[in-house]
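Shown here: the complex without one of its protein chains, the others still in place.
Order as written gives the chain letters A, B, C, D and E; numbering starts at 1 within each chain.
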């Protein structure tokens, strides 16, 4: 088990298993987790691999560094933009491909079948918000400072912030203001906007602790039920209520045949903790 | 009139008319409104009948019991799951049908053309949230305790909670956390999430009182305007802004031909309360 | 420049440029900005013209009058409803056309490519909410009083309130209640619902001041980045996350070819304020 | 078995089982199958019951009368339109309900999980086309005469013709022309438009014979495979290709667990006809 | 009447009324109806004005010139492309506006509430196909020659051909081939593809004669029924079957209240031709 987990770590990303079935993914590129193309590609690979590892049931995403979740994209990564074709049409095709691949790396968090809890502290600028928005649950340390930084470098956020915030937040007036001004905002506004659900007094350690505590709870639940819940919530976000209800009847038509229900009911009756089997190994290449 | 209303009551459901045009539907299966298939089928029939009764203009949905809105599904109802085919494919078709019928019962609340106000107190677990989510307005007593309980019995909530919460709430991080952990949460978190709009100090009586007070206000408004408002708000939830605007021009193209507008304007001019005619009787079989 | 701006003013609408690139549009029909058909048609023309004026980068929408943002539609405008065909079918076609044109006037705010900040004080009833909902950012003075007034005159709000509130707010229970009861609500409930993002202590002057201050910030950002941000946020509201991500790769495929990025990076390096070129003049007839 | 089938017949509809698992539903209201409300309600009940009868696997829909498939709606049924409210708004709500119930009756054919083959001869006017369009496969006798008759009585076809023809046919120019002119058209144009797939020389007997021959083939196939094929084809019609592909992975995720695959492969190997188990009984009330 | 019609003609477009209620719109820019920006803007204005003229009930669109329907866009119109901004981002915004306005001109045909029959002869290249695709019914003279010409000048057709052909035709393999190769094709392939529904032996006069003959038939039908039929068919093209059925119940909820139904039934009974009232005048500014 520990070998499997160890194999998930890479140059800029540490993966550990602080609680049974609950993985901790830590961003670790000094000094402030600035994202190079290599780094975000690694992030995508990490979550895609985690998604195929049935011993994991929930993930906490945090930073290993004391000062920042991430300061955002490493501006030198944008330099590649200059290496493209000079003709606008061909350049546009290349940029489109580049952006699609970049988005796929970050969307790996949403694609991951297990819940991902973002534990955010310190500086969380630019790409930080794209990443956070792809998570399922968002906690902020009281020392967190966010910014939808992209307009400050002359572009509209294109890796998920603008796609996801209007769906996950509850005050679009604030979303628009923060996206237009790029000004820093703290946990209070993040909470008001509905972007985070909990502010944890303190910094990195405190917010990671809180996130792991929630992760531990989730790790003890039926994996098939939790996986289905994430899947159906994300489906609901993007479909009408009736479409989602119909889809749910097909999904649960088979998922209700799970042994986890019998185990849950038996455990209730016996007043013991349920013990769920792990999900089967998924086919090796998605 | 009172006969009509009386005829709406059934084994587990009491219907009364505490204010003109404002019905009170009370769940009443001792001791904690656990839902059997018979009970939820009754609930569906009740709201479908209410929807065809033009003397009603608004509904409050509450529990008649002191301790609980509902503790959720009666686990013995799930026993029927065992009576299905053992082959996964055929079992899935049966489950799908079972779930679709179950959903239709609960969606009767949304299908009901009149606004439905949920007045929730005490225990409100599992199916409680599916039911509440199908209502238009949600009030909680300060003693209310909610739980999206389904993962605790090994399944993803499939009767409306996951379909509707992402649309009606404003903090999806909290929605996800509560759906994954199944932990109980109180009115404060329900308010933060945007699931309820008002917390009423007290228990059953207080919250029902508050809901009836709002219902009384609504009952005095133009029925055609209120019905149209519910219809267009639900349409907006599931369509793009432009689709909804276009649809609204067709809907109001005829609804603006109502006598209620003339009556409203005349009442304003005469400084009196408007008196609106009831909606006509709908054809007997939908 | 001042000539261009002056030419944007009309009978009931004053346009000025209190900050570079930041326009102030003031509603000005005494005594309470009641909207006649002429007035709302003017509003539509104003925003469509502003949208073609590249020297403007952000707009504040406010009232020039001390007591009200707007008391809503001038009821005499509804009198035209009586001049229509008496036959329901033909009347419906006429109403549909009337409503579509009315909606297009108000949707000019959303169509405007630059962010529009609503600075609301005093009475903001009926059409006020339709107008506010079409803005990008919403501030309320502490003396503001809102009402979704339409049911009080016998109709469902049809110019944008019901279409947009379910998407921009985070507490649909409150949205429904306020739409059914037409009761007045203050800034606190507007904030709770997620309809406004800031309450400014005071009245007209204070809220306009706050809005202009935010507008000034936005006016100094890259116009191509801000315009793209508005465009993509509105697209996200009405599409699935994946649809929006895909669309963004095409949009930014060309927008990343902007000189504004180079200017932004150069300014950061040189520790100076960036100076962005204005957007080109759009073709004369949309 | 024959008792079950016999119980499906009613006043205007005969149901028989001319081939194993292949039902024949015959319209039988003299002299020309003019549809009263009672008749179309019966039709809906019939198909809903058939859909719950697992011994049936495919259906042929035909007329029992020599001259007509159906001449369309019985104009006296429209008389009820006059009994409605005189106020346009309330009248519109009643008409809407009436139409929705009418549509649900005809859509029972599409809702039926088994393929339905329309065998059309003679006069097939008005409602005939709505009915045919809800079927899966359409054969016409060479003596068939169709008409989208509705404009001739002053209305747009509202029971399915306009909803379905643009999806199932391949020449929308012809669809539009025939819907605007209400002129009669024969099998050749029906074929050109893509509305029917086969023209059978002769009349009622010949076309029913051909349809039953195809039905017999279908009845020998795996019921789970055929049911899934209908379900996925209809889903594809109304969704994007990618949505349908995704949905198919969930649907077939369980349906591939069927014993029918093993039986199919075994039969191929043994060079014998496969024998498939019937679908399980669906829960008694959908 | 004739004055109204005469007022619809303009520099490059002749409008006449060869049959009661049936207008003939003829393209007339010598020698081959090459489209300048002025010409297509005129076309848009013409159809928008026709759409507000209740005495018209159906339109035939043809060319007044002997050799061509239209040879497509006047290449000198593309010269304006060169006058745009040299920066790719700003240029893109201008092109987008230019294209949107161009599309709106051609989409006026689809927006027109009355059926439009294209009567095509001779050369019909490039923009010709965009125009034809926006019509409801398409007839071709046997001397017609079509080409989706755009790839030959280095661009993808952007004014409607690619948007509409996949929906209106029945052989997408042929649509793709013709769009990639830009080769000329005759009426036989147009028919095979499902793009036209009738080939008329001859040239301009013969095909116009045939189209007018169909138009004459349509002009005698209930205008409310025909208008609704076009509206619902176009809605069906772009929505799921169930969405369209639901929408139809709302649309016909009021349209069934038309006097045209009574007149139709009375005429049938009296064995006379029905006489329908014209649609009311629509509000003066859409």
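Please note the rule applied: a contact is a pair of C-beta atoms (placed from the backbone, for glycine too) under 8 Å apart; a residue touches a chain by one contact, two chains touch by 3 or more.
Everything numeric here is computed off the predicted structure, so don't read it as measured data.
**Student:** I'd like the shown chains that the missing chain touches, ordered by label.
**Tutor:** A, B, C, D, E
**Student:** Could you tell me which of A:91, A:229 or A:248 touches the chain that is not displayed?
**Tutor:** Considering all chains, including the one not shown, the answer is A:91.
**Student:** Touch as defined at the start, partner being the missing chain; which of D:141, D:157 or D:254 qualifies?
**Tutor:** D:254
**Student:** Of the residues listed, E:41, E:55 or E:91, which one is in contact with the missing chain?
**Tutor:** E:91
**Student:** Quick one: which of D:23, D:73, D:178 or D:218 touches the chain that's been left out?
**Tutor:** If we include the chain that is not displayed, D:218 is the one touching it.
**Student:** Of the residues listed, E:21, E:57 or E:164, which one is in contact with the missing chain?
**Tutor:** From the options E:21, E:57 or E:164, the contact with the absent chain belongs to E:164.
**Student:** Even though one chain is hidden, which residues of chain E still touch it in the full complex?
**Tutor:** Looking at chain E, the ones touching the missing chain are residues 75, 78, 81, 88, 91-93, 95-97, 99-100, 103, 107, 110, 150-158, 160, 162-167, 169-177, 179-183, 192-194, 237-239.
**Student:** Mind pulling the chain D residues that touch the left-out chain?
**Tutor:** Interface with the chain not displayed, on the chain D side: 58, 115, 117, 136-138, 167-171, 194-198, 214, 217-218, 221-222, 224-226, 228-233, 236-237, 240-242, 244-246, 248-258, 260-265, 268, 274, 276.
**Student:** Residues of chain B in contact with the chain that isn't shown?
**Tutor:** These residues of chain B touch the chain that is not shown: 88, 91-92.
Going forward, only the chains that are shown with their structure count from here on.
**Student:** When you check each chain against chain B and chain D, which touch both of them?
**Tutor:** A chain counts here if it touches both chain B and chain D, which gives A, C, E.
**Student:** On C-alpha atoms only, rotate chain C onto chain D and read off the angle in steps of 5 degrees.
**Tutor:** An angle of 180 degrees brings one copy onto the other.
**Student:** If over half the contact pairs have to be identical by residue number, which pair among C-E, B-C or A-C is the repeat of B-D?
**Tutor:** Selected pair, repeating B-D: C-E.
**Student:** Take the average of all CA coordinates in chain C, do the same for chain E, and state the distance between these two points in whole angstrom.
**Tutor:** 35
**Student:** Chain D to chain E: how many Å between their CA centres?
**Tutor:** 33
**Student:** In angstrom, rounded to a whole number, how far apart do the mean CA points of chain A and chain D lie?
**Tutor:** 47
**Student:** Taking each residue of chain A in turn, which ones touch at least two of the other chains?
**Tutor:** As it turns out, chain A has residues touching two or more other chains at 88, 91-92, 167, 169-171, 194, 237, 250-251, 253-254.
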